[in-house]
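This view holds just a subset of the chains, kept in their places.
As written, the chain order gives the labels A, B, C and D, with residue 1 at the start of each chain.
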Amino acid sequence: MSNESQTLLRPVDLINQGLGRRRAAERRFRVYGMLAILLALIFLALLFVSIVSKGYTAFWQTELSLEVTFDPAQLDVADSGDPQQVMAANYGAVLKSAIRDLFPDVQGRGERRQLYSLISDGADDVLRKRLLADPGLLGQTVRLWVPAGSDIDMVMKGHIDRTLPESERQITDQQLAWMDTLLQQQRLQQHFNWNFLTTGDSRSPERAGIWGAVVGSFMTLAVTMLLSFPLGVAAAIYLEEFAPKNRLTGIIEVNINNLAAVPSIVFGLLGLAVFINFFGLPRSAPLVGGLVLTLMTLPTVIIASRAALKSVPPSIREAALGVGASPLQTVTNHVLPLAMPGMLTGMIIGMARALGETAPLLMIGMVAFIVDVPKGVFDPATALPVQIFLWADSPEMGFTERTSAAIIVLLAFLLSMNALAVILRRRFERRW
Amino acid sequence: MMDRSAAPRATVDREVRRTVGEVRVENPRIRCNDINVYYGSVHAIKGVNLDVGRNEVLAMIGPSGCGKSTFLRCLNRMNDTIDGCRVTGDILLDENNINSREIDVVPLRAQVGMVFQKPNPFPKSIWENVAFGPRIHGLARSRAQLDEVVESSLRRAGLWDEVKDRLDKPGTGLSGGQQQRLCIARTIAVQPEVILMDEPCSALDPISTAKIEELIDELRQQFSICIVTHSMQQAARVSQRTAYFHLGDLIELGVTEQIFTNPQHKLTEDYITGRFG
Amino acid sequence: RDYISIVGSSTVYPFTTVVAEQFGKSGQFKTPKVESTGTGGGFKLFCSGVGVETPDISNASRAIKSSEKETCASNGVKEIVEVKVGYDGIVLAHSKDAKPMELELKQLFLALAKDVPDPKGGDKLVPNPYTMWSDIDRSLPKQKIEVLGPPPTSGTRDALVELGMEAGCKKFPSLKALKEKDGDAFKAACHTMREDGAFIEAGENDNLIVQKLTANKDAYGIFGYSFLEENLASVKPTVIEGSRPTYDSISSGDYPLSRPLFFYVKKAHVGVIPGLAEFVAEFTSEKAWGPEGYLADRGLIALPDDERSKAAQSAKKMAPMK
Amino acid sequence: MNPLILLILLILLSLMAFQMGRRRAFKLVDGQLRSLHSLPVYYGLYASLWSAVPAMLLLIAWTAFDGSIISNMVVAQLPEALHQGEPGRINLLLNDIRNVRMGLISTETADPAVVAAAQYWDRLQFLAHAALAVVVLVLAMLGAVFTLTRIHPQQRARNAVERLVQVMMLVAASVAILTTLGIVLSVLFESIRFFRLVPITEFLFGIRWSPQMAMRPDQVGSSGAFGAIPVFVGTMLISLIAMLVAVPIGLFSAIYLSEYARPSVRSVAKPLLEVLAGVPTVVYGVFAVLVVAPAIRSWGLAIGLDVASESALAAGMVMGVMIIPFVSSLSDDVINAVPQSLRDGAYALGATPSETIRKVVLPAALPGIVGSIMLAISRAIGETMIVVMAAGLAANLTFNPLESVTTVTVQIVTLLTGDQEFDSPKTLAAFALGLVLFLATLLLNVIALRVVNKYREQYE
C-alpha cells in the first residue's frame, strides 16, 4: 500500500495470520461435500438392502415330494396322446389322492381340505407338463417334486411366525404338525424357483412368475426403441446440423426441452385420448404402451443425441466441407459415426427411464391380470413396474416377497442398462 | 498511387484506408470485386478488391482480428456455414461468380480446397482420409485407381515415405506436422485449382513448419495458393505477393520483397517493424 | 378378439382372477384379461357399448344402479346378466398392538358423518364435533379419530355408506323420520362422510392401508374381509354391534357390514367372444364358488346353498335382468 | 398377395431401380464421373426413392383403409336380421366372422350365414390384395421408369435426394410439436368444459378442494368443492421439502465430484448417483410408505410431535432423494462449464479451493445452477408414483410438513381411476389440473432454459 508504515508488516505475514482459519474453512467445506455424497449413497444402499433382504427369498420355493399315480380314471384321460385331453385332465384328484396316501388317517371334509392346502393350486401344472412331454406315463406312478402351498412356503421362509396363537396365523396347528412330519421324511425342500423367472402372473403367489411382465416390458421397449431411436436421431441431426434459425425451429427447440420435463402422467392422458379413444388401438397392448413411452422418451433421446453431435468438434465438419462434401455426406460419413456412442448412451438412459415408468401405463389399461405371456404387440400385456404395482396390492402374504423380488429383477435390468451406458461412455469417450 | 520511385520512404498516412499497391494481376485465377463481409452488424471485411494469380502464393498478414480468415473463407464459401454471416461482392473464379446464390458449393469447394489452422484429420485411417474426397467426387472408378490417387497425393505432400507402411492406421495418430501434411494431401487429392491455407503452421513445431513451407513452394507449380500467416518471416519465405489487412481493410498489396523492405503505408510499416503485433 | 375382457371392482378382482387362471389352465381358451378399475369405472367401460372393444364382464361390489342401467341401455347394452357370487365383509381394523375396541353402528355414524345431531340435544344437525373416540362415548378409547377408507369410486364405499352409516343414522329417531319426509335430506345427512381429516380417503390400494395401519397404531382402516384374513398377523378387526367378522358370522348375516358381490355379463357377447359362457359356468361351478371351493380359500363368503344353486341355474340360462 | 410379400417385392423393385439408375448414370458419361453432376449412387437413390416412396405411401394408406372397406362390404351383404343395423352388433358379428376365419370357431358350430360371410370376406380380401399388388407394383415401376428416363449428366440428383432426406428429418423433428399439440388438445377441451361448470376463479383461488362428489343421482359423495389452492399448496410444500433435501445434497455432491474427488472416486460415485435417478418411482413409493413414513412418525411421537401417517415430510424427503441426481448431474455440467481460466485466476491470487468455489465458480455458475434447480422443481411437481403411494388424498390447506397434504398428480390419478364419467366436473377437474401442471412446467422450463442459455452465451 502507499502507506509507508504498513510496509513494516509484509503482506505475507498478514496472510499467514489468517491462514489457520482459512484452512479450517477449507476442511469443513470438503467434509460437507463428502457428507453429501455419503448421504446419497447411504440412501441408495438402504434402498437396495431393504429390497433385497425382503425379496431374495422369493427366488426359492418350497417343494413337496409326492408319489403320483397317473391314473387314467382319476385323470379322466383315455388317450394320453391327445393334447386336448391331457390339457383338460383333472390333476387335482390325482394330487389329492397322492397326499392322502401320505396321511391315510386324515378323515372328514374339513381336515382333508386343510391337508390339500399343503399343495399349491399350481401343482397340477407340473403334472400336466410331465404328461404332455411323456404320454407313456399314463397309468404309472412316479415320484415328483411339486410346489407346496403358499402358507407352508411362508412358514418355511420364516414369514409366518409359528409361535403366534393359532387364530392369528393363516396356518393351523394341524397343518404345522403335518409339515413337521414331511420335513422329517425329507419330503419338504426349498429349491431354486425357476418358475418365478419363466412363467406369467398367477393368483397363487407360489406360482406367480414375472416372465409375462418381462416379455411385456421387452415388447413395449422394443416398440419404443424402434420408433424413438430413428426419430430421435433424425430430429437431432436436423436441429443440430441443418435447421435454419427461424421461428419454426425455435418453437421445436422449446417444445422438445419442455416435453422432457412434462410429467409422465400427462403422456398417459395423451395416450388414452389419442391412441385408444381416437385411433381405437386396443387397451393394454404393448403397442400402445410403446407409443406412449416413445413420445415420452423422444425428447430425452433428442437432447442426448444433440449433445453427442455438439461434442463432435466443428473442425471435423470444416474438414469434410472443405474437401467439398455436401452437408449430408459430412454428417453421414464423419459426424454421425463419431456421435453414435453418445447417442446410444442417451438411448439407453431413455430406455432405462421408460422401463421404470408406471404412471402413463396405468392410464392405458396395462394394469391388468394377464397370465398368458404375450406373443405379439397387440396382445394384452403388463410391464415390470406395473406388475410390481399390482402385486403390491394383492392380499396374499406371499406376494409381499414377490413384490420385492420383482423389484430386484427390475433393478437388475436397470443396473445392467446403466452399466452398459457407462461402459459405452468410457469406451468411446473421446477428447479432441 | 503515391510517388514511389524517387522517395522510397514517402509512406501513406495511417488514416488513409484506400488500398495501396497494385491489386490486380494479369489473367488471374480468382478476382474479387468489392467484397464486404458482415457478421450480423459487424462489418468484418470492407470493400476489398484483390486478385489471386496463377501459380503464385499470396500471403495475407495483419494483426489479430483484422479479417484475414474471414476473407479467406469467402473464397470457397466456407462462410456459408456461419450463421448470420453475409458476403457481398463478386468473386470470379475463371469467370464464374462463385459468390452467387445459384452456385452449388459442393463442386466449388472441390475446386478451391482448404487447409486449416489446426490439423484436422478425420478420425479414420490415413488411407481413408485421403481417399474421402476422390471418393465422394467420383474421381476414381476402382479401388486400384483410388490407391493410386492416395499414393500420389501423399507423395506430393511429402508424407508417403513416412506413412506408406501404416496407411490403415488412424490419421489422428500422426504427429502434428504429419497431420497437417496429411490434411494437405487430402486437399490436393481432389485436384483443386486453388488451395487456401489458414495459418497452417501455427500449431506446429519448427521442423514441421519447415517441411510444410517447402511443400508450399512445390505445390505452387501446380496450384494457386492463398496463405494466412501470423509470422512475417513465414510470409517472406513462402509468398510471391503479400496482402496486409488492418481492421477489415486491405491496406497494402504488393510483391512480398517490396512489402517487407519498403512498405508504403504507414500501418504496414508499423506492423512490419514490430511496432505492434 | 379371442380372449375375454373383464373390468370392474377391485374387491371382486382377486376372485375373478383366480377363476380366470383356472379357466385358462384348461387350455381350451385363452386366459381372460382382468382389469381392476373400481366398480364405477368398470360400469363406465362396460356400458360404453356393444362390441369387441368393450369389456364382456364387469365386476361389482354392489348391485348395478338404475342410473347405470340407463346409461347401458342408451348405449345399446340392453341385455345384462347379473350374477351374484357371494358376500364380502367390510371390516374396520387396526393394528394388532393397539387397544381393542367394540363399536356400535350409531357410534360409527357419529365418528364418520359430516353432520351429526347436536350432542347437546335437539334435532338440529351440527358439524361433527368429535375428534376423539372417547368424545363419542366414554367407554371408547382416548384416541384421535383417524379412519382410512375408500373413495366414492369404490363399491366398498357405497356399501359402507348404506350398511354402516345409514343403519347407524337410523338409530336417531329424528333422522329416521326424515327418511319418509324428505329422502334427499335424509341422504345428505346420513351418507355424507366428514371432510375434516378424521376420515381419510386412502385410495384403492387396500394393502397399502394395511401397511399404514401397522405403522400407525391410532389409525383404523376400512377394507374387505379377504385382506383381513391374510393379514391377521398384523391387524385385528373391530367388533361391531357385538359381532366379530369371521367367515361364519358374515355368511350367517350376524355381522352387520357384509355386502354381496356381483358380476355382470354382456349377453350380446355370449357366443361371440370365445369361452364367455364357459367362463361363467366355471365361476358358478361348485368347485369354484361353493363353501368348499377354491374361492372360499381366498376369502369369498359363499352364498347360502339354495341361493347359490338358483344363481347357478339362472347364470347357465343367461337370463338377463329386467 | 400378402402385404408383407408385397413389401418385400417393393423393396426388391426399388433396389433394382437403384442399380439401374446408377448404371445408367455411369454409362451416360462413359465413366467420366467428373462430368456427372452427382455420384452415380445418387442417381440410383433418386430412382429408387421415386419408385419406393409413392408406392409405399399408397401401400400404407391402402392397408390402413382396406380393412374397414372390406368389412363394410361384408356387412352390406349380411342378412339384416343378424344385426338389425345396430353398430355394436355389427361389430360383434364381424368379430365372430373374424374368429371363424382364423379358425378359432369351427365352421360346424357357427351360424351358416357367418360362415358364408367369412368365405366372402376371404374372397374380397384376396381380390383386394391382388388389386393392391398390381396397383402398387405398377406405381413403383412407373416411378422408376419416369426417373430413369430423365437421367442426364447435369441433373442435380444429389440435391434432390438430400432435400428429400432433409424433409424426412424435419418431419421427425416435428413429432415433438405434434406431441405438444396432442397434449394441449387432449387436456384443453376437457378443461374448457370444466371451466364452464366451475368458474375459473373459483378453481384458481378457492381454498376448499373436495372433488369426490356423487357420481350418480342416487349417491351422496362429498360436497364437490373445486378450489384448488390446497392442492397447489400441497404440491408446493412437498416440492419444497424435496428441494430442501435435493439441493444441498445434490449441489455439494456435484461440487465435491467436480472439484475435489479423485478421478477414480468420481468414476464410481457418479454412476452410482445416477442409479438413484434410474430406480423406478414405484420403488421409491414403496420405500416411502414402508420405511420412511413410519420412521418419521415414530421419531415425531418420541419427541412429542403429532405426525400424520402420510406426512408431507416423508413423501417430500423420498422425492428429494430421487431428485438428487438431477440436481447433481446438471450442476456438475454447469460447474464444469465454468472455464478453467477463472479457477486459475483465483488460484493464482492465492485463493484456497473452497474460496475459489464459493467466491468464483459458484457465482459464475449460479444462473446455470438456478436453471438446473428449476428443471428439478418441475420434475418434483410432476412426479406421480411416489406421492400417489406416500402422500395423502385429503386436501388440507397447511404449511405444516408434519401434516398430510395432497398434490396435483395424486388428484389426477385418483380422479381418473375408478369412475370415469366424462362430463362430471370431478373427472373434468383432472384435466384442468393436468393443464395447470403442463403450464406450470412449461413456465418453469422456459424460464430455466432462458437462464441457462444466457449463462452459456457468457462463455461461448
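The criterion applied here is as follows: a contact is a pair of C-beta atoms (placed from the backbone, for glycine too) under 8 Å apart; a residue touches a chain by one contact, two chains touch by 3 or more.
For clarity, every value in this text was computed on a predicted model and none was experimentally measured.
Colleague: Please state how many copies of each chain type the whole complex in this structure file contains, using the displayed labels.
Modeller: When all copies are included, the complex reads A x1, B x2, C x1, D x1.
What we mean here is this: only the chains that are shown with their structure count from here on.
Colleague: Go through the assembly and pull out the chains touching chain B as well as chain C.
Modeller: Where chain B and chain C share a partner, that partner set is A, D.
Colleague: On a C-alpha centroid basis, what's the spacing between chain A and chain D, in Å?
Modeller: Chain centroid spacing, chain A to chain D, equals 20 Å.
Colleague: Averaging over Cα atoms per chain, report the distance between chain A and chain B in Å.
Modeller: So the centroids are 59 Å from each other.
Colleague: Could you check chain D for residues that touch two or more other chains and list them?
Modeller: 158, 290, 388, 417
Colleague: Got the chain B residues that touch at least 2 other chains?
Modeller: 106, 136-137
Colleague: Please list, in label order, each pair of chains that touches.
Modeller: A-B, A-C, A-D, B-D, C-D
Colleague: In their shared complex, at which residues does chain B touch chain D?
Modeller: 104, 106, 136-139, 141
Colleague: Could you please specify the touching residues of chain B with respect to chain A in the complex?
Modeller: These residues of chain B touch chain A: 76, 78, 81, 83, 106-111, 113-116, 118, 120-123, 132-133, 136-137, 183, 186-187, 189-190.
Colleague: List the residues on chain C that touch chain D in their complex, please.
Modeller: Against chain D, the touching part of chain C is residues 1-2, 37-38, 40-41, 44-45, 49-54, 65-68, 75-77, 146, 151-154, 158, 161, 187-188, 191-193, 195, 197, 200-205, 208, 211-212, 214-216, 219, 268-269, 271-274.
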